[in-house]
Structures are given as structure tokens and as C-alpha cells.
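My structure is below; once you've seen it, I'll send some questions.
Heads up, one of the protein chains got dropped from this complex, but the rest are sitting where they should.
This part shows subunit A:
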Amino acid sequence: MSGSTIRTVTTGAASVADALADLPSGAEEEHRHGAGEALPPQSAQRGPATDCTADSAGGLTFDLRLAGTDAGAGGEDAGLLLRRRPDASGETEEVRLPLTPVQDAEPGTLRAALPSTVRLTEGRWNVFLVLAGREPRRLSPGVNDLRSLVDRVPHENRGWLGVRIPYATKHGNLSVRAWMRWPHAEAGALRMRDGALELDGRLYGGEVSATARLEAWPRRGPAEPVVADAAGAGGDRREFAAVLPFAALAGGRLWDLWLRPADGAEAVRVARILDDVPDKKRIFTYPAQPVARDAGQPAAAGPAATESAAVTAKPYYTLNNDLAVRIDRAE
């Protein structure tokens, strides 16, 4: 069943999001929409350019200026609407933020804050301007100041990790990419050496035990992972490090990487989300490595497959910025 959840963040403060970081959770009202209710349609006309500023805690502020026929409409009811694009099940969700005048700025300048404490479900959220008596309109991207997200080290006192990166869609609209994870395994440097992937990273919201391991799960086919030790060097309970030989993956095609922090613990997806880059896939790329045809390969590869074909492996980030390895065979 598809449906949507509406949350209204009822803060009147026109201050930076960080000032709202300690907002009590009761300030969020939640109620559900019926499946049949229409979502706001997208108007052909786009709203004004909106500047986004990120703070290191994960909050965002949105600044825009109403002009022309909008100028008089920035009253009490003006707001931003964030609507998550429907996921596979058709579920969607909305968050409303009040827009309030910015003091000492040009008339018509409004600000909305998305405090770091407000949870945004993982996904892509489209951003609309809502003015009284008008249809919601998508906003256009302005200046995104995301410097506090570069090399971000998140707070760990909250019990969950929220990441929100505003970006311009290919159609020139403003959207926000959100992640919500806990625990979270952040991938660091990757090195391709001696036919293996050397990976290190940091676990947030958990401890890396001596029995920690990296698990590569085939995206399709029999669900048996390839496993490598992942305990951090020198017994550091935060860092993990693993060496994953590509030869062991040669029998599959796409492998997703997970960290199991301890025997019997839940596995955590390895991803890279603690910076300002919403789509890693084209920017964080790695060279393909030849895969040694070693006798110890899983039988699944089959003798015929390895005899004639040059096999290469390379790590990559998925559309969700999760870490995976792909195996390619030259024809």
C-alpha cells in the first residue's frame, strides 16, 4: 500500500539550524495520510533560487527571497515542503518547515531550518515552496555552502547518524539526499594491491571486536559471503581494516560489502556518506585490477569461464554511496 506521512516541524525560530539542535522531539507532530490523498502537483513555474548552508551536526538552513508576485505572500503560512520520492513500495513522506523573515536582510528574505534532530528517512527529498493560496512549487538551487560537511566527523551522542546533502537535480531543481544509519561503517581509503582490495574505515555507533570481519555478499545467486578479517590495527575499537582478495570474488558479478563488527552481531553496510558529495559513483572511481586465476577459486566460476576470459575487479560506490565490487570478464 502506498501512502504518505506528514510531519510538521513547529519551530518559529529563524536562526541557524544548530541553534535548534536540542529541540525536544515532541516538537514534531506526526500523522498519516490516506493512500488516496493527492500529493501536491508540481507547478510548471519554478520557485526562487534557494541557498543552503549545512552545519557540521547535520542541520541545514534554506534561504530564499520572494520577488515579484510572490513578494506579498511570505506571511504566516509560508513554508518549505520536503517530500521524499516514493520508494519501491510506493511509500512517501513529507516534512513541513516554517519559513520566517530574516532580520536585517532585504525585504522578502525568508529562512527555514531543518534541525539536525529531525529525522529524514533515507532517500531523495524534493524541496517545494508553499505559499498561502498557491500550489507548491519546486525550488531552484542557489548557492550551497557545504564546507562543514567536507571531512565531517559526526557527533555520536544522538544514537543515530543523519546525513543530508542538498544538490541540483539534472532538471535544475533543488533536492536533498538523506541517509539515516546507525551503526554506520564509513569507508576510508581503498588500495588495490597484489590482487586484493585493502580497505580501512571507521565504525560509528558500535565497537570493532577482535572477531570483526568484512563480508562480501553476492547481489544475486547463492547467499554465501566471502569473508575477511576486519579487526582494526593495534586493537582500535573504532577502526576496521580488511584485505579482500579479488580471486575469491571471481565467480560472481556484483558484491556488496558489509562489516560484521563481532561474531553474532548485525552486519553493517559499508558506505561513504560523511562528506559533501551526494553522488560518489562518478567521482570516487578506482582502477580495474586483473584477477589472478588461482586454483583456489570457487567452483562456481567453472573451468571454462576462467580459461578463456580476462577477469578484472574494481570497487565502486553504488547510487546509494554503498561500497561494492564488480567483476568483469572480457569477451
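Assume a residue touches a chain if its C-beta (ideal position, glycine included) is under 8 Å from a C-beta of that chain, and two chains touch if they have at least 3 such contacts; residues count from 1.
Everything below uses one rule, namely that contacts and distances are computed from a predicted model.
Visitor: So which of "2Fe-2S iron-sulfur cluster binding domain-containing protein", "D-inositol 3-phosphate glycosyltransferase", "ATP synthase subunit a" or "Branched-chain amino acid ABC transporter permease" is the UniProt name of the chain that got left out?
Guide: Listed in its UniProt record, the absent chain's protein name reads "D-inositol 3-phosphate glycosyltransferase".
Visitor: In the complete assembly, which of A:Asp145, A:Asp236 or A:Asp256 touches the absent chain?
Guide: Answering carefully, the residue with contact to the hidden chain is A:Asp145.
Visitor: Contact with the hidden chain only, please: which subunit A residues?
Guide: Its contact residues with the unshown chain are 51, 143-147, 150-151, 189-191, 276-277, 282-287.
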